[in-house]
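Only one protein chain is missing from this complex, and each of the others stays in its spot.
Going by the order they are written in, the chains are A, B and C; count residues from 1 in each one.
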Amino acid sequence: MKVDRRSFLGLGLGAVAGAAVSPAGMKLTDDSSIMTQNWFGLLPVPIDGEITFDNSVCSLCKGSCGITVKKVAGRAIKIEGQDDHPINKGGICLHGIAGLQYLYDPSRIKSPLQKIGDRFEKISWDDAVSHIAEKLTAIKDQQKPESIACISGNDEGSVSELFKRFLKVFGSNNFYSMASMDTTWETTASKMHGKSNTLSFDIENSSFILSFGSGFIEGWGSPVHCFKTNAARKKKNVNLYQIEPRLSNTAAGADKWIPIKPGTEADLALGLCNIIINEEIYDITSISKSNSSFQAFSKMVAKDYTPEKVAETTGIDLALIKQIAHKFAWADKPIAIAGKGRGDTAGDTKEFAAVHALNCLAGNINKKGGTWVSRKNNYLKFPLAKMDSIAKNGFSKPRYTSFETLIDKVAQSSDSDIQALFVLNSNPCYTMRDSDKVIKAFENIPFKVSFSSFMDETAKKADIILPTHMFLERYEDIPSPSAGITKKTVGLSRPLVKPIFDTNNAGDAILMIAKALKGNVAENFPWSNYKKCLESVTKDIWSSLSDKGFVVLTDKPSYLKPSTDFFHVTNNLKSVEAQGDKKSFPLTLISIDNVRIAGGEIASSPFAIKTVSDKVIKGTDILVELNPETAAKARLAHGDKAKITTPVGSALVKVNVFEGIMPGLIGMAQGLGRTLDNKYVADKGVNINKLIAPVIEPGSGQDAAWGIAASISKV
Amino acid sequence: MDSALIPDGAKRCSFPVFAIGIAAVGAVLLWGVFAMFLIWFKGLNQTNMNDYYGFALWIWADLAVIAIGGGAFFTGLLKYIFGIDELKNIINFAVIIGFICYSSALLILAIDIGQPLRGWFIFWHANVHSMLTEVAFCLSCYFAVLVIEFIPNILENKQLIKIPFLRHVNHNMHGIMAVFAATGAFLSFFHQGSLGGVTGVLYGRPFGVREGLLVWPWTFFLYTFSAAAYGPTFTILVTKAVEKITGKKLVKDNVIRLLAKIAGWMILVYIVAKIIDTIYWANVTAPQLGFTLNDFYGHGFYRIWILYAEIIIGGILPALILIFKRSRENSTLLVLALILAVFGVCLNRWVMVLQVMAVPVMSFDQWAHYFPSWQEIATTILPVAYGIILISLTYRYLPVFPQEQELYPETIAAAKAEAEAKVQEEDAKKA
Amino acid sequence: MKQEQKHGKTYKFGMAIDLDKCTGCGSCMVACMSENNVPFKVDESNKKDSISWMKVFKLTNGKSFPDTEICYLPRPCMHCSGKDSHNPSPCVSVCPATATDTDPTTGIVSQIYTRCFGCRYCMAACPYHARYFNWWDPKWPEGMEKYLSPDVSPRMRGVVEKCSFCFHRYQEAKDKAYVEDRDEINEEEYQTSCTQACPAGAITFGDLNNPSHAIHQLVKPDPHHYGKPRNPKAFRLLERLETNPKVYYISEKEWVRKSGDNYLEGEWEKVKNHHG
Partner (left out) sequence: MFPFSFEWVWDAAHIIFFGGLWYALSILGMGMTYVIFKSLYDVIWGKESEGH
């Protein structure tokens, strides 16, 4: 067929017309519609499946909240608060909800590691354990079993007990736990009420709360329990007075915020005692005038803590001081609490004693809504440890008063008394003050074993890392913290998902090491695995623990009314002061516990970091709070870059001008400046612990620093 | 080299000079194209837009080019509907400028949306209550009109007009052009208006919101009117620029002055309406919502000067220059007025897009500031380069300006003589 | 489909947040992120491109030390009812592709991610900044995509997303009611993730049409004025714009209530007791 121009045009037009009416267009439209709506490969498509809910306990902090984990086809997809749990009653904090970001974090330590030179290399569990056993055997062979030590995040619970037992039967008394306000409360309770080990606060039932800087709704005590208590308090019209130099969230939520010069809290408490004693508005049923310690105490406060004097020291208006004293004394069930911020560190002994003196004057000891003094409830029943002669000898050697003093000593010389260190549930190279010194001390310890899930600041310094399961992968008994909560419970952490990586329970790890050591040590660990051990040592409560997931050990105050000894307070205690020369460091750096930033051994999750204000983190910079007056003096404006210098270090920061902080102070968030491999969390801001020097109290040996003298200048 | 394509009798620069010029502008174009692909492949994170600035430089560019491209519809309306015949001498160019502006606007929109491949959803799943749907509908239809209006001009190319079919198409299109022009004017009216409606209906944004008539906020009418008023000023400005560059007079002064006069009066009427709108908005609309003028103009770049600049410098001043015969006929003042007018309408669009985003609405919210990324700037300059190239090509190869030959009889005579000589030569050869 | 809707019950879900109870702890934000597969990136400190369906603002009373006060204000999507039938919520009325719409049976403002083509007009329309654009491809670190919930589809780059009042939870509750042959879902069966997580119990969620629901008793919505609260301590953000949100705030503090809207000088004094 000859195609001339005419037929060509005709054909062309026909084709156009045909295409226009054919269904091809519609079909293509439809297809491209679907195509643009499903970008295969670019977006993850979550697999659906059977939905299940399992209960467990969160152990990201000491709060021990009950959690319910929603799973789909075996994957954990959401963590929620467990509704019927006695501690958190369905509530949950942001760190707990973000728990799965820890569990599935690809930057977790995936297998045991051994440090060779400057690098970590993968090894098997067997090799790691036998390597550790070899080292320990050598130490024991030198007859120096006391030169091994262990630092743990807590000293309760079966895993800590297993480590303690290991050290004991090996021959070392050097088991330490990281100090917190609980430690100071325990000291206070023992000193003022005789042999008793815990002190807890029934804030839930109090009718007036006087808080000396406690971040009551910022992670203090058992955080979610406190949140719940706070909400209930508002409903019941129970007042909260918050005494602290900065408008924290707690201060903002309180009925009254009383700014105070930092470090003078003890003075205020004693000044209040003065008024209460002077006006005889203390509880006469529990305080006997004839008590000699009370007489001494009365004399001391009358002499040294007159309201006028206290008003001057603390910077609080005299009338207000009187008002607080009356409000406290006249309240039906008042309670005074201390422990700055989250209470993650040990407190000032004098301050705690003075605050507790208020509780004693109010006569609220072992009453509903008051302060409960009681023995530690030990629910664990371990068989008696059998020690050989080397162990007995080693165990009887003197121990350091605290881990801080140990570090202090070790940092001074490379020829240290400590040959090996186990690090469990803690991150001292990050959380301890003057962390550069801590890191130096770690370098002086020849052999360190870390039981960590993450390559944190301390794990990085270890020679061997035995990676542990995350809390959703393991069994463990989780006792509730002592100070914040009166309802003493123990919860059961359960393995809800299969271990993601080649990790183990820390309990199993220590059992493996014990077995590898053979002999006497191995004999003391007869259990085939940690779960068996847990079952046997909790046998009294195991059935209800495994059934319900928690057991309430105490929920009533002891009937016992312990006597009160005020000599502890009159005993010439000194308040902890900010270190540093005021001339070169005219300002004071204080740490801010921000509920959205995890401050302890575990770093924040990506989600938690995401919630942090741009007035705290901006890019990789940390912003510090300055009162406009302080900022103006230093010629700094909001957003300016500045350098903070303290006697122990310096850091580059940015400025956040905030009206709610007392002039003369620099407020810096705790918990930043992490150096993990997790890019979502690490390298943001600075670790405030690098800037603060520890102040070790002579009596307790614990670091009770709350700040440090500092200066700030524009960069 | 390309003389076979150049209109008879027109004098154009040599091809190498032309090629170098195009290459220089082409480099800028390529830079823009590179940025465009960067955005398409990597996504809008290449821009400095954010959740506060969802609309930014591009939407401003879009609104601005459409406003200044309004010369096409308004000149067409005047010529085809109102029968002002002199304007036939500039209509071709007005259409080309309109075509450039609208094709640029569509291109920018295709870069601006987060899922460009789903762009057609606006037609397929249209929400008929959205101003943006109206914009899309009218914009694409009107672009079709511009293509139709542009085709006859292309067909007038020396080589194309030789093809009988195309010659007939050209002829027949001219025959019914008034229908297309009328459709175009109708579509333009609505899409210019609906662009104005885009911010006017944002009742959550007290800076942008306006009361209005039925479903249309006052900005709807203000935008239509301002495009009609300011569009021709851009057409004249570009004509002037082309004349300056080519060193030739292309459109007779009476045509220019007529269009300038119309634009002047239009701008005056518009600016009066705009002042009334501003006064009403500042004293009635905004206070009802709890805002004073100070709340809107009082931070960083956005201060009250911007309002004065828009109304006085970009409105009253050019209007006055264009209205009065003496100033209008002074070529320096005329160009100044044209520049101010274009600046004025562009500033208006800027304020109506970017300042709306900058002003905090919640009492505890903050002013938001933004500066475009280089990718945004490059893609915004891209249409400018593209426009220059298209104008160069059309000027070189198409008889865009009918009066060009009239204005230069001597060049025509020379060309004719040359052609005749050629014919004679050929005849001589044949013989 | 349309027939089914006719038979179903019509709800008007809303939320009331007690600002005096809110401690600014951030649980609601993270509860929302983990419930709704919200992505995260390395630097989230530029809050103008950080996706957080629930965002907690920090308000101050503007006074200097020591009279400073702060208040946290959690801001989900307001699920505006809109001005009138021609002007539904600011965002719904402008979306050119009907990618966002008001669900007639629940009053919830939806967002269809696969429909959205990313013009961001809705974001320009929303004075609350409740809408977020996916400037980046959502990327989860290797292995972390295991925690993604199949109830909520992850969003692709180039589309807008926002709080949905956990609409999938409503569907779940509705399915359950259907299986159990009930017409209505119970108050406790449908609660958003943030409501459930809030440890302070500051959030109340429920049906504004149902007088037996806690939220109704709390805010006492006025049906004749688009649900304007009749409780004098309750207020809505930007009430004067007539967006008519279904999210209410409650505070005893006057300065906090005043922060909820914009007032000319002296205006607040006149309206504070029966505001605006």
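Things to note:
One rule holds in what follows: a contact is a pair of C-beta atoms (placed from the backbone, for glycine too) under 8 Å apart; a residue touches a chain by one contact, two chains touch by 3 or more.
None of these values were measured; they are calculated from a predicted model.
When the whole complex is considered, the residue among B:F123, B:F324 or B:F343 that touches the unshown chain is B:F123.
Note that of B:V169, B:A241 or B:L293, the residue touching the chain absent from this view is B:V169.
For the chain left out of this panel, the touching residue among B:A35, B:M49, B:L78 or B:V145 is B:V145. Interface residues of subunit B with the unshown chain, by the touch rule above, are 123-126, 128-129, 133-134, 137-138, 141, 144-145, 148, 152, 156, 161, 164-165, 167-174, 176, 179-180, 183, 186-187, 190.
Just so it is clear, only the chains that are shown with their structure count from here on.
Any chain bridging subunit B and subunit C, meaning touching each of them, is among A; the list is complete.
The chain pair A-B and the chain pair A-C differ in C-beta contact count, and the higher one is A-C.
One simple way to say how far apart two chains are is to compare their mean CA positions; for subunit B and subunit C this gives 41 Å.
Chain centres here are Cα means. That of subunit A falls 63 Å from that of subunit B. With touch defined as above, residues shared between interfaces to two or more other chains in subunit A number as follows: 37.
Contact of a single residue of subunit B with at least two other chains is seen at positions 115, 118, 121, 124. In the complex of the two chains, the subunit C residues touching subunit B come out as 46, 48-49, 57, 59, 73, 83, 86-87, 90, 93-99, 115-121, 123-129, 131-137, 156-160, 237-238, 240-243, 258-264, 267. Partner subunit C is touched in their complex by these residues of subunit A: 37-39, 42-49, 72, 75-81, 88, 90-94, 97-98, 100-101, 103-107, 217-218, 223-224, 227-228, 230-231, 234, 247, 249-250, 252-253, 257, 259, 500, 595-596, 605-615, 617-620, 627-629, 659-663, 679-680, 684.
The part of subunit B that touches subunit A in the complex is made up of residues 115, 117-118, 120-121, 124.
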